[in-house]
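What follows is a single structure, and I will ask about it in a moment.
Note that one protein chain of the assembly has been removed; the remaining protein chains are unaltered in position.
As written, the chains take the letters A and B, and residue 1 is the first residue of each chain.
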Amino acid sequence: MTSAPDVDPQPIPRSLVAAVKDLRVHFQAKAGLVHAVDGVSFEIRDGETLGLVGETGCGKSVTARSFIRLIPSPPGVYAGGEIDFWSTEARRAGQRPIDLLQIPQSEMLRIRGDRIAMIFQDPGKALNPALTIGRQVAEVFLQHRSGEILTALDPNPPALLRRAARQRSSTFERLLLKVPPWRGKMAKLTRRLDDLVAKALTETQIPNPRKIMDSYPHELSGGMKQRVLIAQALACNPDLLIADEPTTALDVTIQARILELISELQARLETSVLYISHDLSLVKEICDRVAVMYAGRIVETGTTEEIFSNPLHPYTRGLMAAVPSAAHKRGELAAIEGNVPELVEPPPSCRFSSRCPFAVEICRTTDPRAIPISEEHSVACFAYETGDPTELPVLEHWVS
Amino acid sequence: MTAVSSAAGALAETSSERSVISLRGVEKHFPIKEGAMQRVVGQVRAVDGVSFEVRPGETVGLVGESGCGKTTLGRCISGLTPTTGGKIYFRLGDEDATRLDEIEAVPEEDRNSEQRAEVERIDSGHRIDQLSGPAWRIYRRNCQVVFQDSFSSLNPRQLVKDIVGRPLRVYKEASGVELTERVVSLLESVGLGRQHLYRYPHQFSGGQRQRISIARALALDPEFIVLDEPTSALDVSVQAQILNLLHELQQERGLTYLFISHDLGVVRLMSDRIAVMYLGQVVEQGTALELFESPRHPYTEALLAANPDISSETTVMRGLPGTVPDPANPPEGCRFHTRCPVATPACGWEIDDAVGWLQTHETLLGALVDVERRSNFDATLVFQDAEAAAAVGAAMVDGEVPSAMRDALAEVATDGTRVDMSFIPIEPVRLEDVGGGHLTSCILHTPR
Partner (left out) sequence: MTDVIDTPLTATPVDGPVAVRVRRFLELSRQVLRNKTTLAGLIVIIAMISMAFLAPLLTTPNVPDPYQMPRDWAALNQPPGTPGHILGTTSDGGDVLYGVIWGSRVSLRLSVIVVSVTVTVGVIVGSLAGFLGGKIDEILMRIVDVFLSIPELIFALAIAAVLGPSFGNIILALSMVFWVKYARIIRGQIIHVKQNEYVDAARVTGDSRFRIFAKDVLPNSITPVMVQATLDMGSIVLVGATLSFIGLAEAGLAEWGVLVSKGQVGISTGRWWASTFPGLMIFLWALAFNLVGDGLRDVLDPKTESR
């Protein structure tokens, strides 16, 4: 039996979109090498929303940005691990994944915006104030879909037009394109682009898409801008959407609508979502599974249901007990003492040990590993070494 | 005894205080200027008629989304911005407050000279924009602020000791070694220590900087502190520390707080009573329990529905459609009706709503040439062609416009390219008591 050379002989147990394996990202700082991400592993499954939760400085943004290699280098360094990615095509063909950290830059440029898209926290900063919305959203199509658009108009497009569609015309060519019959063809191309952009904007329930396309970012509200960015991100029907705190800068009533929109589009386009947030309550509402990060490491992973009904890691527990809710009384929020440690070339240890009230000797000298408690639920804490769920230590409820 | 020192005397008495801060019809409008000559073409009505009290020892939460005016109101209360209308009273006694209520029930023109003199007396003694000299100083010392951004609220070039000790210097309360010791004790009361005296703000984390801000606010042992989103920029675990600290300090020192925030969970925890603001007005007001368990305004309900709650069982977060009206030209009726899921015909539908509806129909909007406005409720829309006018006219009568809007129309008449429309005018909304101090401005909940 022959097999294509790049068909993975091992069966993939679940349908995965991405698998992060022992990712390490370091930053060169004055004081030394900061281990911003220090051995992070998790999976993103086909069609799910995975939440990556943690506070400032835990490394969640760095992890997210590593997927599309947005970390500036220097001072950042990809110091180890891999991010395996299966596009829908690759998955269907049973192919091996590609390692996003290793592929050449040209391939990464093809994937960015097309197979993997990202939306950021501050929509105001993600849009170019000097270009109209239409121009900006059109960029995505020009980058990734120019070939198709062109062939739909003209089965055998001449090289001149091909280059124009990919925005690679020389100055001379650009002048030439202003002359008929080229002008007519360019106009058709532009109209087709506009249609695509309008369609993308309509998908995100933006009223009056044509009017918005002619507007500049400053003329739009925060919620509207974020919709434009979502439209742009989903324009090419990516396999993975990375959302880095997309609603932090928005009012809560707008936030709810944006999240409704993301989840609707996700279901329709069958996209998987990696949702980064510091807001536990939000993550509870919209994610299928959750990974909790602290100081560059994942401390606990599981389904949303499991994590929230039965948090295991002391940090996860402390975090949940610190969120104000109806159950709390004033002055009795759980307060984890101390601060996040600086991560300059830290020795092997549990990063939370300096603040953990349950820390013992081994916590300070050895790196913890992820211990599976149930099929989905795993925790990186020495207190669960025995692994037997019935013998789980009773960590008292956090009270300040 | 001069007027000024008697005012100071009046302020110094706190025994019969009914309220630390009393707001009556407070307005803050910002002029919109245009053109080379900077003509004033309109007013942004950031705060547009707010009245409530903050009583000694309690925490009043002020909650709302961006643009509702809560931060502006906080600045007016703390004296950073002058109001453009209404009054803010400091330490209004029981008697005076009752007297004011009585007199204000009488329209201005009908008041007799005795009543006017009384108002003047009370005003000169307690209105923060009329205080001067020693009375002003009493207010200034007793009303402090903790700001949201811990980084920009501390002078980066000053040492912690100078930052926290500054109020003591300004009022000449201490100097030299005594000053240093008092600063140390302030730092210790917020969880910092002597080792932090000679450091710069950038050497601290966000939570620590916020503690420094709190220590500064406590330096003069004030009665009242305005907390403007004090934990919004902090991580959850740090926020918990700061909120616990604020509570502890309030218990120890008998502080009164105005807690401004957009975070419902935090406000619910920290407040005794809460006022919900929307577009410059308070739409609902009551105890924390009342508001969260039995809200009486659709906006409050919307906020609650949109808020992710970690302890809730349901996983449905609902948002609000539509957009906030222009604060320079807010509706005369209920300001929330443009987005309200349960709006009635009597909620204050206006010409602007009809035009707003047109915005959702590109072609019809494009055909609109002019709006001849006779009042907010009565105008003529002029279109490019009779077709568009007819389409709009028809839509208004039995088309796709919200039924509440349709029912609020008194008259629609299409004539060629012109469509006359007039809505039933209504009175401005007021906050009404629906039981035990629970106020709401929604007519669905108030008995009328």
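Quick notes on this structure:
Simple rule for what comes next: a residue touches a chain if its C-beta (ideal position, glycine included) is under 8 Å from a C-beta of that chain, and two chains touch if they have at least 3 such contacts.
Remember, it's a predicted structure, so these values are computed and weren't measured experimentally.
Among A:195, A:264, A:337 or A:385, the one in contact with the hidden chain is A:337. Contact with the undisplayed chain is limited, among B:59, B:83 or B:153, to B:153. The omitted chain makes contact with just one of the residues B:192, B:236 or B:324: B:192. If you put the hidden chain back, the residue from B:19, B:59 or B:241 that touches it is B:241.
Considering the complete assembly, subunit B touches the hidden chain via residues 75, 78-80, 137, 140-141, 143-145, 147-149, 152-159, 161, 166-167, 170-171, 191-192, 194-195, 197-200, 202-205, 207-208, 211, 213, 216, 241, 244-245, 248.
Convention: only the chains that are shown with their structure count from here on.
Subunit A contributes residues 55-56, 207-208, 210-211, 221, 251-260, 278-282, 284-285, 308, 318-320, 322-328, 330-336, 339, 400 to its touches with subunit B in the complex. Looking at the complex, you find that subunit B touches subunit A at residues 65-66, 205-207, 235-241, 243-244, 247-248, 251, 262-266, 268-270, 292, 302-303, 305-311, 315, 317-321, 323, 359-360, 362, 365.
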